[in-house]
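With one protein chain held back, the other chains of the complex are shown just where they sit.
The chains carry the letters A and B, assigned in the order they are written, with residues numbered from 1 in each.
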Amino acid sequence: MIEQVLTGAVAGGTSILFPVVGETFTQRSGVINLGTEGSMLAGALTAYVVGIETGSVWLGALAGAGAGALLALVHAFMVLTRGANQIASGLVITFLGIGLTALFGQNYVGQGVNAFASVPIPGLSDLPFFGPILFDHDPLTYLAILSGPIAWWVLYRTRFGLMVRAAGERPEVLVAYGMSATTIRYIATVIGGAMAGLGGAQLSTAFTRNWSEEMTVGRGFVAVSLVIFAAWNPMKAIIGAYLFSGAIALQLQLQARGTDISQYLLQAAPYLVVVVILAALSRRRAHESPESLSKVF
Amino acid sequence: MSAVTDADEALGTGPDPDAPTPMAQQPAGDGGRDVGRWMRGIGRWVVALGGALLIYSAFLLVRGADPIDALTAMWDSSFGDATGLGETLIRAAPLLLGALAVVVPARAGLFNIGGQGQMVFGAIGAFATSAFLDGALPQPITLVLMALGGALGGAAWAAIPAFLRLATGANEAITSLLLNYVAGLVLTWLVFEPWKDPASLGQAYSEELDARSRLPIMWGERVHAGILLAVVAAFAVWWLLRSTRWGFRLRVLGGNPEAAHRAGFRVSDLAVGAMLVGGALAGLAGMIEISGVEARLRPEMLAGYGYIAFLASCLARHDPLKVIGSSVALAAILVGGFGLKISAGLSGAAVNVLMALVLLAVLGFAQKKEVR
Partner (left out) sequence: MTTRRTRAVVIPGILALAMVAAACGSDEGSSSDSSPAEAAEGSTPTGTEAAGEATAGAVDTVGFIYVGPKDDFGYNQAAYEGSVAMQESFPDLEVLQAENVPETAESEAVMQDMIDNGADLIFATSYGHLEFAENLAAENPDVVFVHQGGLEQGGLDNVGTYFGTVYEPVYTAGIAAGEASETGTLGYIYAFPIPQTLANINAFTLGAQSVNPDIETIAVSTGSWCDPALQAQAAQSLIDEGADVLTQHQDCTKTIVEAAEAAGVYSVGYHADASELAPNGWITGSEWDWAALYTDIVQTVVDGKFAESDYNGDFRVGLQTGDNPFIQSAFGSMVSDDAIALIEAAKESFIAGGSPFAGPVMKQDGSVAWADGEQPTYAEVETMDFFVKGVIGSTD
């Protein structure tokens, strides 16, 4: 059962993991983007449509990332150039994403896409326990897992990462280097949107092989919460995303085993788990928050 | 629970001359004397909203719909006749209360994005009160008690993130966002299980409120007195924030938390108080919705209203009187959506696009940038 829950956690958590890692960049630079939900939807539909029209799901995923990035760019413009309220702008971007994808997705509901197939990794996928959990998934899932360490490396070991963190912590340092915090924040926000789009692409063209209106059902909002849950650390983002999705897998598994626990309580469990753990760990979190971000809230 | 204006400084000190001011907090300075500024202000609104409508029309054209038809249909639905106007007001009332629930905490520099869950718990609290009274008291008293029950329900739900913040430091914006989903599931559970109407023939809803628990209808068949309550609440909040010591302290806290500390205010009490008042206002929105409109608890009631109310507050820059206008405007767009669906044959979601474009236009272009 543990193996099944963990396998389900990885399979179902990938579409959340991408946006969590991406939004980590965004928030590290001092911007919060609730439009992640909209970017996910844009990515999901665009990947689906491009996948159908070109026959290539990889092109679809790329286009999905682009669509997600485009919506995030609107958010960046609103917030960074036009000085709009970050939370409000993010919510509006989400409404825009919901509306546009519903409007333009109508003709693609029920159409089949030649979806990403599972690609077991030779040798590793046969390992007991770890094989099915980690090494028997679609390519985007591997990419999502790798994106955690890669993002960590970029944030902590590259000059760009330093600048992103500086934009979030001490913009004045950037000034000394002749850099613009605004430019860095633009880039970080767009990266976040692109990864949210990729998460949406995984949702529609790999995990569910389906497009339907508002198919993300709030996962983008959850992703934004998980960034804070993961203390702006892309490695911990992996834990956060899979914990949430693991709670879903566990509640479904319990239902399938005929538990007596109320189904409504089970369905609320993933949200409650995140709230409880967030509260339990928060004492340690306060100082880890990017300086300027902590002031946004 | 930290202050908003600090963020302006933090994010605004970049070298970019176009430096951002992410939080729009204080009402724009009034430049009543300068006619030219007024004209420029109006011009900016016209251009921004015109731009939004143009972009929207372009989207509609791409989808093969006639934008003029669509916009006419929207207008007809929202304002075209008495029914439409009434429908707009009915929708504006919970949005207004929900927006006030954002206004009060915003004054202290806090974000209440848990309005959705607080509204739901307001409806639950109001229903529970009505069920407890069971028609024993006269209508006015019943309604007052239901309003209190609703406010209590909303405040109680708002208290959870506030408590978590104080006890553990957990970010209240994030916990209240997640708790919105939990509130929805609690409502679903209630109407499917303990509070399901036994006579519902399988439908998932609670029993119907008795006649004494229903807000009186003021006009037509559906326009209820809760709308008055919402407007009164707006003026009450305006007075509270403007003329009371509490309101003054909230402003100080929102404007400069350091100063609030130095002045010896109990900052955490103030902050929690603001969140609880916000929750209570959102709870009232739930109360008028069940008492004035729905008559029963239903799983889908108020869905999405909390978020739209948040935007209504932002549109009005958290000004307790201007939110009356922004709530009516957003309600009109929602009701206009009926016309889009019915007459123009467009996807129901098309209305989301229009709402988003209008909001982008206003938040990003029509509103003046911060004047420091």
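One rule holds for everything that comes next: a residue touches a chain if its C-beta (ideal position, glycine included) is under 8 Å from a C-beta of that chain, and two chains touch if they have at least 3 such contacts.
None of these values were measured; they are calculated from a predicted model.
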Neighbouring shown chains of the undisplayed chain, as defined at the top: A, B
Chain not shown: contacting residue from B:Phe111, B:Phe338 or B:Phe365: B:Phe338
Contact partner of the left-out chain, one of B:Ala131, B:Leu166, B:Leu228 or B:Ala303: B:Ala303
Selected residue (touches chain absent from view) among B:Thr175, B:Thr188, B:Ser313 or B:Gln367: B:Thr188
Given B:Thr72, B:Gln139 or B:Asn256, the one touching the chain that is not displayed: B:Thr72
Residues in subunit B touching the chain absent from view: 72, 75-77, 79-87, 90, 185, 188, 192-193, 201-205, 219-222, 293-294, 298-301, 303, 335, 338-339, 341-343, 345, 347-349
Absent-chain interface as seen on subunit A, which is shown: 4, 7-8, 11-12, 15, 102, 106-107, 109-110, 112, 115, 118, 203, 207-210, 212-213, 215-217, 219, 245, 248-249, 252-253, 255-264, 267
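Rule of thumb we're sticking to: only the chains that are shown with their structure count from here on.
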Subunit A and subunit B, separation of their C-alpha mean positions in angstrom: 27
Footprint of subunit A on subunit B - complex, ascending: 1-4, 6-7, 10-11, 13-16, 18-24, 59, 63, 111, 113, 164, 167-175, 177-179, 181-182, 185-186, 188-189, 192-193, 307, 310-311, 314, 346-357, 359-360, 363-365, 367, 369-370
Interface residues, subunit A side, partner subunit B - complex: 30-31, 74, 77-89, 91-93, 95-96, 98-104, 106, 171-172, 174-175, 179-183, 213-214, 218, 221-222, 224-225, 228-229, 262, 264-265, 267-268, 271-272, 274-275, 278-280, 282-283, 285-286, 291-292, 294-297
